[in-house]
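Mind having a look at this structure? Questions to follow.
Yeah, one chain of the complex is gone here, protein chain that is, but the others are all in their spots.
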Amino acid sequence: MRSLLFWFAVGLMIFVFIFPVLWIYVTALKAPDDIFSDNPFLFSPTLENFDYLISVRPAFGELLNSLILSVASTVVVMLISLPAAYSFARFNTGRGHILFITISTRMFPGVVAAIPFFLLFRSIGLLDTHLGLVLLYTYFNMSFATFLLYGFFREIPESLEHAAMLDGYNRFTILRRIVFPLIKPGIAITTMFCLIWSWNEFLFAFLFTRRVARTISVSQSTFWGSVEIQWGPMAALMCIAVLPTLVAAWIMQKHVVRGLTFGAVKG
Amino acid sequence: MLFQRTLGVTGMAMAAAIAFTAPAVADDGFTLADIPEIKNKEPIHVALEAGGAADLIIPYLQKFSEVTGVPVTSESMVFATIYSKEVVELQGQTGAYDVVVTETSWTNEWRDYLHSLTELAEKYDPEGAAGLQAVVDGIDPGLLRMASTRDGVLVGVPYYTYTMISIYREDLFGDAGEQAAFKEKFGYDLAPATEWQQLLDQAQFFTRKEGETLKGEVLDHDFYGVSMMAGRFPHVQDELAAMIWSRGGHWASPVREDGKLVGFTITDEDREIMTWAFTLYQELMKYAPPGSENAFWDFATAQFVEGNTAVIPLMYNGLWNWASSVADEVPGARAAAAAVVGSRPYTGAFHFAPSRDSGNPEAAYWLLKYIGSFATQKEMIEGGWAGTNADVLRGPDKTVETNYAAYGWIPPTLEQWDAQAPDVDDYLHFNSSAFGKLYEQMTIIGHENATGATDPAESLEAWEKAFGRLQGKFGELPVQ
Partner (left out) sequence: MSATSRAKLYEDDRVMKWLLIGPLVLFLLAFMVYPTLYSLYMSFTDYVMKGAPNFIGLDNYRWVLSDSAFWEALGRTLYVLCWCIAIELTVGMGLALLLNREFPGQGIVRGLCFIPLLVSPLSMSLMWNYILHIQFGVVNSVLGWLGMDAVPFLSTPSMALNTIIFITVWQWLPFSVFVLLAGLKGLPRDQFEAAQIDGASSIRVFFRLTLPLLKPLIIIIVLLRVMWLMRLFDPLYGTTRGGLNTELLDWMIYRVSFVFFDIGQGSAYALFALYITLIVGALLFKQLIKAMDGR
């Protein structure tokens, strides 16, 4: 009985979480005439929306751009955030002030920051370049990544490092051999969030790119015109665009449970 | 929906026509082949509006590129944010877009960033300004005025129009039983409305509950009089403008000295008419289906197509194609288009305009001339496109009888253009340099009014305040 109740609760939760996304897939299989109808479940599935995407509006370049940008910005974020988070956690650098400032970068409205960046990027030629977007994504993913990693480094007892130091290891060996393996789950989960957020980011991508560095999230918006919304193709592209994040999430899934502790609870 | 449908049926044929047949000899005679050697081979980049509209334009860009040897690239942008992106690029003077897609009400705002077409013609066209004139002559004069600044400088070629028309269920209006019932109740014949009160009567008359009858058949769902677009989208402004203009009023009237525009003022007559329009809108909302409070053209038209409303009193002609498919969705139904009440609908167009920061205005000019030419417009219109060339639209084959779905919108559109052309010069939309901003504010005010958040008097007050502030801050001409 209890287990029945448990599975009912789990089933309900999963249903609520995935139904809207499932509905995107259903919509992607609908012909235009079936988008607005009295019975949303009654239609004959068709692949014409995917066909349209491939033959009329291919978005391979955009997919590739998103991939490049997400991966590159995540790598840069890690290069910056990992050492910084270690410094915050081990040496309490800046006594919390710098850490707080880092976290607060996400508080400033993006649109307001976007315009000075636009003017700056125009003068240094970074508009519509991959580098420009990588820098911007690094900037806004950095804060959360540092905070998350900070928690993981906190979890590692300082004594462990001292002991290793007494054994004659130098600092880099300690970091590589002792600290790094311990925070692997943290790196995994941080990477995942950075990847997902860069992948889905719209405003900067829309404003700072034209065609060279255009991303898939911008492509997803191009089905909304002044006298027509192409629901089917839009849903179809959403279906495709969510797949890489799904894969990323699947790979990282086992770390998630270990991962999001922020070092705030010690077992 | 619209273009996908078009693309499926006629689009393929059209694409084939572009690819394999020689362009038809047309009135202005201008075709791709007439473009002289373009010396500047620098690539040009065109900003496009998102959706199926881009699909229809892109083949022409490619064709142009093949013939002239100038590489053309394009970028389509979501409708909701296209204005912002283009403003950033234009005002940031990046030169990223050689040709910008411009809503007619943005013309005055962007005039500092756009080329005068006449100047370009004199510079690049062997026939000079006359060469340009021959092409644009076919285009409706009202639309041309909208694509010009208030000083009459043409900066763009309108290629796609959204003139509002009224779409109604012909089968309901023609039903003997309904006609008799209507006459008995209101004392006059049921016919497409020519006065707003008639529209209100019809809206009320056709609003029925589930279980009541329509055309003698018992309804299995609620039925409503009118489809409205009261969501906080630009369209609620368009509906209100049609009401205000129909009575000769303005959001703000022009002030002229010796024929020259020197400012704007909201007259007492404007106030009275605006209050009336705000009230009328609220009245109509009583007979609109639930959900209209957040609706735009998509859901409004869908309500009609699915057989839930009798009339869309104000809808863009580009949606006729989809709206007319009510005939396939609802047994016995048929749509018809009529001029909107007062024949002064919100009329606008997207025009292509060459940016002053373009590195290749020469190619931009020829592209514009090509897109606006009779032959191109003819192909587009025959592909289901709401083209701007009145000469094409007046063609004897462009009738409801020859193609109900593709041409049904044409007769009322032409009728309204003729009626409205003399008034266009007085509309705030095509004179104020702050209109991109005013539009946003009108959207908010119109939406708040439609949902009853503000009463008509408050809506008017909000508009007067906002207009004074925005025109003062972003416009060039004063409020008097």
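A and B label the chains in the order they appear, each numbered from 1.
To be clear about the criterion, contacts are C-beta pairs under 8 Å (C-beta built on N, C-alpha and C of every residue); 3 or more make two chains touch, one makes a residue touch a chain.
Keep in mind it's a predicted model, so treat the numbers as computed, not measured.
Asker: If the full complex is used, which shown chains touch the chain that is missing here?
Answerer: A, B
Asker: Can you tell me which of A:N49, A:S70, A:T146 or A:T191 touches the chain that was removed from the display?
Answerer: A:T146
Asker: Give the residue, chosen from B:Q202, B:Q303, B:S432 or B:Q471, that touches the chain omitted from the document.
Answerer: If we include the chain that is not displayed, B:Q303 is the one touching it.
Asker: In the complete assembly, which of A:P58, A:P83, A:G125 or A:P157 touches the absent chain?
Answerer: That would be A:P83, which touches the missing chain.
Asker: Kindly note down the residues of chain A that lie in touch with the hidden chain.
Answerer: Answer for chain A: residues 6, 9-10, 13-14, 16-18, 20-21, 23-24, 27, 35-41, 79-81, 83-84, 86-88, 90-91, 93-94, 96, 98, 100-117, 120, 135-136, 138-139, 142, 144, 146-147, 154, 162, 165-166, 171, 196, 199-200, 202, 217, 220-221, 224, 229, 231, 234-235, 238, 241-242, 245-246, 249-250, 253-254, 256-267 touch the chain left out.
Asker: What residue numbers in chain B mark contact with the hidden partner chain?
Answerer: Interface residues of chain B facing the absent chain: 80, 83-84, 87-88, 91-92, 231-233, 289-295, 299, 302-303, 306, 308, 436-437, 440, 444, 447-448, 451, 453, 470, 473-474.
Methods note: only the chains that are shown with their structure count from here on.
Asker: Can you work out the whole-Å distance between the CA centroids of chain A and chain B?
Answerer: Their C-alpha centroids are separated by 39 Å.
Asker: Which of the residues in chain B come into contact with chain A in the complex?
Answerer: For chain B paired with chain A, touching residues are 1-5, 7, 45, 49-55, 73, 75-81, 85, 88, 92, 94, 96, 162, 297-298, 302, 305-306, 316, 318-319, 325, 328-329, 350.
Asker: Chain B touches which residues of chain A in the complex?
Answerer: Its residues touching chain B are 32-33, 35-38, 52, 56-57, 115, 118-119, 122, 127-128, 206-207, 210-211, 214, 221-233.
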